[in-house]
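In this view, the complex is presented without one of its protein chains, the others remaining in place.
On to chain A.
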Amino acid sequence: MSKSVSKSVKPIKIVVIGSGGVGKSALTLQFSKSKFFLDYDPTIEDSFSKSCYIDNEMARLDILDTAGQEEFTSMREQYMRLGQAFLVVFSVTDRKGFEEVDSLIQLIYRVKDREAFPIMVAGNKIDLQNDRCIDQSLAQELVQRHQEFNPYCAYIETSAKTRLNVDLVFHDLVRLLRLYNAKGGSKQAKKSKCSLL
């Protein structure tokens, strides 16, 4: 029954990006299949869909899992153009992956040609407390800097392994998108439509 309902709902295109080996696929698979996969195969590109109720409203999520390595960039711009909301993942145990978060967010703004866009930053692998090298405050600071002009940006700590905040991070991203569509986003879109006409 839920399937027939979900078909009538327009899917939301979510793109998961982030540096290599930070756990993008693990998060995506934990959310869509409720499993933690131990294999360590890098993704080139993968997609999943999942329907769920968020705040009593049906949502159909088309999630695109992407490659973290910069050498796969030839496909990057294309999927970025299609994405309606972005999940930017880094690992709290990997300083370099965190350093890339800011430039990835900048890239979203550039490709989308927007100053504000629904972006969720996920600090993953927080189950590995002993290896942690990125403090919560550090990540929060970064997101706060973006929030000054992008109110649709937020930070959540996750663990794909223990399933901590996995649903929350996707659900909150959908909430951000709804907010964006209801307010600034729709205005922006209308603006561009008008200018086209």
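Observations, loosely collected:
Operating definition for what follows: a residue touches a chain if its C-beta (ideal position, glycine included) is under 8 Å from a C-beta of that chain, and two chains touch if they have at least 3 such contacts; residues count from 1.
Going forward, contacts and distances are computed from a predicted model.
When the unshown chain is looked up in UniProt, the name that turns up among "Rho-GAP domain-containing protein", "Ras-related protein Rab-4B", "Protein MAK10 homolog" or "Eukaryotic translation initiation factor 3 subunit B" is "Rho-GAP domain-containing protein". In the complete complex, the hidden chain is touched by one of A:Ile44, A:Met58 or A:Ala182, namely A:Ile44.
Touch with the chain omitted from the figure is made, among A:Lys33, A:Lys96 or A:Arg145, by A:Lys96.
Contact residues of chain A toward the unshown chain are 19-21, 39-42, 44-45, 68-72, 74-75, 94-97, 99-100, 103.
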